[in-house]
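Here's the structure, in structure tokens; my notes come after.
Moving on, here comes chain A:
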Amino acid sequence: MPPDAAPPLLEVQGAVKHFRIRAEGGRPGGLLRAVDGVSLRLDAGETLGVVGESGCGKSTLARLIVGLLPPDAGTVSLRGGDIWAPGTAGRERRRQSQMVFQNPAGSMNPRRTVGASVAEPLVARGVRSARADAEVERMLPLVGLNPKMASRMPHEMSGGQQQRASIARALIARPALVVHDEAVASLDISLQAQILNLLVELQETLGTSYVFISHDLAAVQAISHRVIVMYLGEIVETAPARTFAEQPLHPYAVALRNSTLMPDPALERSRSRIVLRGDVPSPMNPPSGCRFRTRCPQAMARCAEEAPRLADAGGGHLVACHLAPVAVVPRREPEAVPC
Partner candidate 1 sequence: MNPGPVLAVEGLTTRFRTRRGTVTAVDGVSFSVGRGETLGLVGESGSGKSVTAMSILRLVASPGRIEGGSVMLNGTDLLQLDEEQMRERRSTQAALVFQNPMTALNPVFTVGWQLGETLRAHGRGDASSPAVLQALRDVGMPDPERQAASFPHQMSGGMRQRVVIAMGMLNEPQLLIADEPTTALDVTIQAQVLDLMKQLTHDHGTALLLITHNMGVIARMCDRVAVMYAGEIVEEAPVDELFGNARHPYTAGLLQSIPRVDQPRGKLPTLPGAPPDMSALPGGCRFRDRCPRAQERCLSHPPLAEVGPRHSARCWLAQDAAEFETMEMSDAA
Partner candidate 2 sequence: QAVRPLVVAEDVVPQTFDPTQSSQIRTWYAWQLVYEGLVRADAGGAIVPVLATKWTVDAAQTTYDFTLRDGVKFADGTPLAADDVVFSFQRLAEKGLPYAKDRFKSIESVTKVDDKHVRFKLKQPDAGFLLNLGSPFVVGSAILSQKWAQTHDPKREMMGTGPFKFVSYSPNTQLVLKRNEFHWNKDGAAKVADLVIRYMPEQSAQIAALKSGQIDLMFPSAESRLQLKGDQSVGTVQVNSTNTVRLNVNTGRKPFDNPDVRRAISLAIDRAAVAQGAFLGEAVPSAQVPPSYAWAPKMNTMKYHRHDVAQAKALLAKAGYPNGFEVNLNHLAGYATYLDRFAELLKTQLAQVGIKVNIQANQNAVWLDKQNRADYELMDNEYAYQADPLFYLMPRPGRQGPTPPEMAALITRAQGGTAEEYLAQLAKVAQMQDDLVYPDITIAARNAWVSYGAKVQSVAPDATLSRTFLAGVTFK
């Protein structure tokens, strides 16, 4: 990076989060490597998609980014400043990011109305309650909620409605960075599209940056500028969204692509899928060498000995796979999907 260039909005360098697990009744104890040396950067107005296996550390990474968890090693910086810098500087930086939690039911205080929860970031900034209420009323329709829902209790809403309310809360104070952890998982597709569009729109007008975590490759690609793929606490692939959409390189990313169901009954009936074999390894005891090798259809002897490093496969497409430059998996023809 040239020295005069402005620092990126978000920069994570070698972030590590290990949970200490105590041994108990037959289960071995030890270190659970939830996030194991992750580096990434995100510019203002940019969206970073994150995909990966369940339990690979996506939510933990999200918590590291927004400052809900301090990293065990490495740094998380916002606009070039460590968010864990002592004193008000750090505290200020931690306040600039928001998060949409994976479990919307748990992220709303069950004893407060939805409106109060949504208004919270504003109220916390000292906005008067009348103005905050008006803002809530403006915000709810944007996420497809009836403004009257503001007076509801969280349990009186469906899962998707709760999720939309938490999106509204994350966006209401116009933060610089929002981390969406499975933010659209329980929304119907039209709403999902609506929210994705809203996010894009806000990004264009306000320059907000997003980290977008999802199991849904299609949704990730619909919104992201760049995509990273995580496996067992590590980044195994990172690429511009377009490149990734065209040609994922890491065998795990390819498997993800192949397992994704298409909204076409005829096609789905006819096609067969490559299903990954083997159990997901424990993050407490990751395999030697390449962590994916136990399930990789193309694993070779070298994979057990040497951990592959992220290497550029051209055009900012980084892959951590020994086969990467040569192992170009033939790309499937894009399916014709009726609209």
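We adopt the following convention: a contact is a pair of C-beta atoms (placed from the backbone, for glycine too) under 8 Å apart; a residue touches a chain by one contact, two chains touch by 3 or more; residues count from 1.
The set was built so that all candidates are chains of the complex that A comes from, given by their letters.
Keep in mind the model is a prediction, meaning the values are calculated, not measured.
Of the numbered chains 1 or 2, all belong to the complex, but just one touches chain A: 1.
By the touch rule above, chain A contacts candidate 1 in their complex via residues 25-27, 47, 52-55, 102-103, 105-106, 140-141, 144-146, 148-149, 151-152, 156-161, 163-164, 182, 185-194, 196-197, 200, 215-219, 221-225, 241-242, 245-246, 255-257, 259-269, 273, 275-276, 279-280, 334-335, 337-339.
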